[in-house]
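This is the structure, below, for whatever I ask next.
Complex shown without one protein chain; remaining protein chains in place.
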Amino acid sequence: MSIIVEDTTKRFGDFVAVEGVSLTVPDGSLTALLGPSGSGKSTLLRIIAGLESPDSGRILIQGNDATQTPAQHRNVGFVFQHYAAFKHMTVHDNVAFGLKIRKREKGEINQRVRELLALVHLDGLAGRYPSQLSGGQRQRMALARALAVEPKVLLLDEPFGALDAQVRKELRAWLRRLHDEVHVTTIFVTHDQEEAMEVAEQIVVMNVGRVEQSGPPRELYEHPKSEFVMGFVGAVNRLGSLFVRPHDVEILQRPERGTDEAMIEHLVHLGFEVRVELVLGDGDGLWAQITQAEAEQLELEKGQIVYVRPSHGRVFDRDEVEPPGDGLPSTEELQAA
Amino acid sequence: MSSAVTGTSGAAPPRPAYWPRPGGAALGRGLVTAYLSIIVLLPIAALIAQSTDGGWSAFWSAISSPEAVYSLKLTLIASLIVVAINVFAGTIIAWVLVRDNFPGKSALNAVIDLPFALPTVVAGITLLALYGPSSPIGVHAAFTKAAVVMALAFVTLPFVVRAVQPVLMELDTEMEEAAASLGAGPFTTFRRIILPSLLPAILAGSALAFARAIGEFGSLVLFSGLIAFKTEVMSGLIFQQIGNGNETGAAAQSVVLLAIALVVLLVFGRLTKWSLRHAG
Partner (left out) sequence: MLANGRASRWGLRTFALGYLAMLLLIPLGMIFYRAFEHGVGAAFDSVTTPDALHAFYLTIVVTVIAVPFNTVFGVGCALLLVRTNFRGKALINAIIDLPFAISPVVIGLSLLLVYSETGWFGDWLNANGIQVIFALPGIVLATIFVTLPFVVREVVPVLHEIGDEQEQAAQTLGANWWQTFWRITLPAIRWGVGYGVVIGTARALGEFGAVAVVSGRIAGQTQTATIWISEAFSRYDYTGAYFGAVVLAVLAVAALLAMNVFKRKEAA
């Protein structure tokens, strides 16, 4: 196991940032720490990096207790949200920094920098200054800089948060490809569930300093252990105590067993899919996600009365999670909604 | 609408300070304290101690002698006049530097800082050159009370200007345009829209100018002559007392002068904060 976090807690004054967190990050994996702001994910990342020291608990990196080791000696690569570029140095010198600190020979440094710049597609820009680069280029430089010293772990703190939506999407895919090539254990922090789902092999969902659930993206999506995880990892409709994904809301022209009457308030055409905003008889709202083809087939229109039923749903007990039966809720459950 | 259940978002945790070397901070604090003690704290402590050396009677006689009273009045009144001049002229100069455009403006902008960089003695001599006994324009202001005001105006020139300038630059002209469209004339607009925004800066600059003015010495030595009962400001009196060996008296007068400066800076600091809250 590459990184083990043991029962770690960190407080800032009265504020508990991280509470009793335990975590295992497999060697060579690509893990996301996902959660809203204030969930403690950045703090946890910084603790792993050695930029913060925990109040209690241990951090083990490749089997060694690194809890007391300062960041300087942990050999972790860190990439900041706002790049932390060394503004007064060229791109070349930025990337070479870690190697210069270790007093490597000049020829070796130049060679390595060249390789890395090629890896991140910044060749030719070695002589530029960070201020002359775009945000995406700066972040790629920051990555090259972190990788230059061959870290055991690569940590990224909301690496794409400061970038445009388009650049964000490009860099996400690029990060995944980079990880395939370089194979270094990588952990990145994000509040964007789409980003986590798209990039990570393992997602750790955090909330108010605790780990809610961790596992592969699909498992989190299909078998969430709590309301919070279900709602955070994807869109959700709430019908009483039943939680239903929009794409699990069936729309029918005629009433059938288990359906409820609803009126279409709004139809939003989003290219391939259609978002149907509905209001139930008792005034509650929900929305369904269907394909363009399905919408056409049903001949949906605003103001139309249709009949809806959830094909899958989950109920979360306070203490225990109840997986649904065969996917069809009982009439009683629906009536409780 | 659907209610997606999301987690609560707490406040972002406060980032603790970062110091690269453990123990380095404590060492640094020690060194800084030692440095400040040798240079500033011990001398000031000695000053206060010396002022009380002869008890309250010596202290009182030092600051209530006719010469001291005259000197203090002259110092305070001259400084207040100069602050008033600076508020008026300084604001106008800042305005012209920010809102106006003419050849040589950037050179003029740089010149404003000259009193900061110029030795005070040189300031006094430059005024003497034009307004002294051999004045080419026939103005003989040297050794008069006017000389005191002129010299103080010279050395305090940058304070209000530099305080007001950045605020003026940031000021949104849209507010003035809105006022004009609603029928306000230039003076009304200035009084009700612009001035309130400038007030904190003017107050801050005035406090600094005042504190500087009451302590000024070098420019007054040659230009005003520091003549007792005529142009001798407090700093001049203190200098004379030191020369006479009356260290206790000089210390007492110094303590009073320092106290006035600190009180003014404190009061104006509060006023500035208050006006910042109520500014536009």
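For clarity, chains are labelled A and B in written order, and residue numbers in each chain start from 1.
By our rule, a contact is a pair of C-beta atoms (placed from the backbone, for glycine too) under 8 Å apart; a residue touches a chain by one contact, two chains touch by 3 or more.
Bear in mind that the values here come from a model prediction, so they are computed numbers and not experimental data.
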item: Omitted chain's touching partners, listed by label; value: A, B
item: Residue of B:25, B:84 or B:227 touching the missing chain in the full complex; value: B:25
item: Residue of B:165, B:197 or B:235 touching the missing chain in the full complex; value: B:235
item: Touch list for chain B against the chain that is not drawn; value: 16-21, 24-25, 28-29, 31-32, 35-36, 39-44, 46-47, 49-50, 89, 92-93, 95-97, 99-100, 102, 108, 110-122, 125-127, 129-131, 136, 150, 153-154, 157, 173, 176-177, 180, 186, 189-190, 194, 208, 211-212, 214-218, 221-222, 234-236, 238-239, 242, 247, 250-251, 254, 257-258, 261-262, 265
item: Absent-chain interface as seen on chain A, which is shown; value: 49-51, 70-78, 80, 82, 84-89, 97-98, 101-102, 142, 145-146, 148-149
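Quick note on the criterion: only the chains that are shown with their structure count from here on.
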item: Centroid spacing, where centroids are CA-atom means, of chain A and chain B in whole angstrom; value: 54
